[in-house]
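To start, I am sharing the structure in question, which I have written as structure tokens.
As you look at this complex, bear in mind that one protein chain is not there, while each of the others sits in place.
After this line comes subunit A, so read on.
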Amino acid sequence: MDRFSWSNGLLEINETLVIQQRGVRLYDGDDKAKLDVGVALLSTHRLIWRDVKNHECCIAMPLSQILLFEEQAAGIGKSAKIVIHLQATPANKEPGPYQHSKYSFIKLSFKEHGQIEFYRRLTEEMTRKRWENTPASQPIPIGTGSQAGRTRAVGIVGIERKIEEKRKETDKNISEAFEDLSKLMVKAKEMVELSRSIANKIKDKQFGLRSYLLSMGIADPVTRETHGSGTHYHMQLAKQLDDMLQAPLEERGGMMALTEVYCLVNRARGMELLSPEDLVNACKMFESLKLPLRLRVFDSGVMVVQLQSHSEEEMIASALDNVSDKGSLTAEEFAKLLGLSVLLSKERLLLAEKMGHLCRDDSVEGLRFYPNLF
């Protein structure tokens, strides 16, 4: 930790921010640093850390100080970390939070995740070494002197060997996994080719083949718009949705965006979640199963589930009433009035406009609808 210097946290002219991550605690070697949890920032030139509560407390270190770094996986009760091994302190280093440290490495502990991306970006920056091309206006202290060089050589060998061994071990595990994955994929490919050749011959909907294709994750070449994928699974789902959505739909004026339904249903399930496609395919079956719900697609592409009882005329008539009542309405105002989402209230107004009952006033202040007196 004695490699860090106090900093004002402002970027230099040629320096760019690469990534930042909250919830990072610093370690001086294996010991927790005498700092709280803060924000770690990686720029093209430096590693910066700032206390979350006290923005004045900000420290930085040039990336050129970094010798090696490695990931340390999370464990039970332990957050994922990045261990960074450092070069010797340069003579012209500015003062920082630690005068002296017995360790030549620090750790970043990611208490709120983000370790994967931070590590990836750090790897990228350390490979590109952009600080060498565009030196920041402040001189970046570099480790010099034969003294520093010699200490480096002795210290490194042991560390490098340890890291290499660990990498080999990890690589072996991952290689095995990848090898198994490759073998699996070869078999899967055979299945796909076989099913494709068969599916091409079959034009009619056959539940058996459909289920099989679905299980394998193969796009069904004979999907029909009206019936979706038409499997038993989706039929069951459609019925479940009917039960589940009656009350929420009533509460929301008879209409819900499909994304809303997706969140509602999956939050309720907790596990064995629906894929977006499952949801769409199930909704497409409402009509053929004679359920009182409908999937509807607006011109904008927005998809909603609506109660069949909510006829279009009713919606348009009520929209016209509301607008006439208030003189004019924007989508936001309409949404507030009805307790609908802004997205859906906008669709209703657009629909009423399409049918000729409303006309618009489109300006930078927003889109406002008036009764159509023409």
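The definition used in the following text is that a contact is a pair of C-beta atoms (placed from the backbone, for glycine too) under 8 Å apart; a residue touches a chain by one contact, two chains touch by 3 or more; residues count from 1.
Rule of thumb we're sticking to: contacts and distances are computed from a predicted model.
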Which name from "A-type voltage-gated potassium channel KCND1", "Retinal dehydrogenase 1-like", "Vacuolar-sorting protein SNF8" or "EXOS2 protein" does UniProt give the chain that's left off? "Vacuolar-sorting protein SNF8"
Any idea which of A:K32, A:R120 or A:K354 touches the chain not displayed? A:R120
Check the options A:D31, A:E277 or A:D325 and report the residue that touches the missing chain. A:E277
Write the list of subunit A residues that the hidden chain touches. 11, 17, 19-22, 39, 73-74, 79-80, 110-117, 120, 174, 177-178, 180-185, 187-192, 194-196, 198, 201-204, 206-209, 211-212, 214-219, 233, 257-259, 262-263, 266-267, 271-280, 297, 300-303, 342-343, 362-364, 366-367
